[in-house]
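The complex appears here minus one protein chain, its other protein chains still in place.
Coming up: subunit A.
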Amino acid sequence: MPETQGPAGIIVIAQAETPAAPGTLPAVSGVEIAVPPAEAHGGGFPPFDAHTFPSQLIWLAIAFGALYLLMSRVALPRIANILEERHDRVADDLEEAAKLKAESEAAAQAYEQALGSARNKAHGIATETRDKLAAESDAGRKSLEAELAAKLAAAEAQIASTKNAAMANVRGIAVDTASAIVDTLIGAAPAAKSVEEAVDTAIKG
């Protein structure tokens, strides 16, 4: 078996496989690998040692068969179940959420409607109240005005009657005064009738 070892312990370099192992392929040539001593590996490169093939094949068949059965019968259905359950649950939850959303939207709409009608109602009440109050105050004002006008008319009538009475008094005083003046001037009282005529003429004139 070709085998060299450098003084500094450089790794062993193998160029070719030993011809002593028929049926085995050469080791990866050109790659730095150490060829093991024949007694260690029973000759040849272990992966190409055909003696081990039957054992490996049988155990692989058993092990891989067992793996396939365990996976297809137990492990994979189990995981598939979990995933399916989650998928269903998520779908259910989404459905539920959509339902709740629709409900809340309906509630919001109803609320909006109630709010709108309440607002309209409030507006109506306000208008009504304002109108009522305006009418009431109008009526009050009118009655007050009428009252005031009546009082004014009464006052005016009183003024007019007072004025007439005063005017009548003025004539009497003028007649008396004129009689007295004439009496004083001529020393003789004039006839009452002529004085009254004179005064009436003066007043009219």
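Simple rule for what comes next: a residue touches a chain if its C-beta (ideal position, glycine included) is under 8 Å from a C-beta of that chain, and two chains touch if they have at least 3 such contacts; residues count from 1.
Operating definition for what follows: contacts and distances are computed from a predicted model.
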| item | value |
| --- | --- |
| Missing subunit (named according to UniProt) among the choices "ATP synthase subunit a", "RsbT co-antagonist protein RsbR", "Spore germination protein" or "ABC transporter ATP-binding protein" | "ATP synthase subunit a" |
| Per the touch definition above, residue among A:A66, A:A157 or A:A192 touching the missing chain | A:A66 |
| Residue of A:T52, A:Q109, A:S143 or A:T177 in touch with the missing chain, whole complex considered | A:T52 |
| Hidden partner chain, touching residue among A:E85, A:E112, A:E145 or A:E197 | A:E85 |
| For subunit A, residues in touch with the removed chain | 5, 8-12, 27-28, 31-37, 40-41, 45-49, 51-61, 63-64, 66-68, 70-72, 74-76, 78-83, 85-86, 89 |
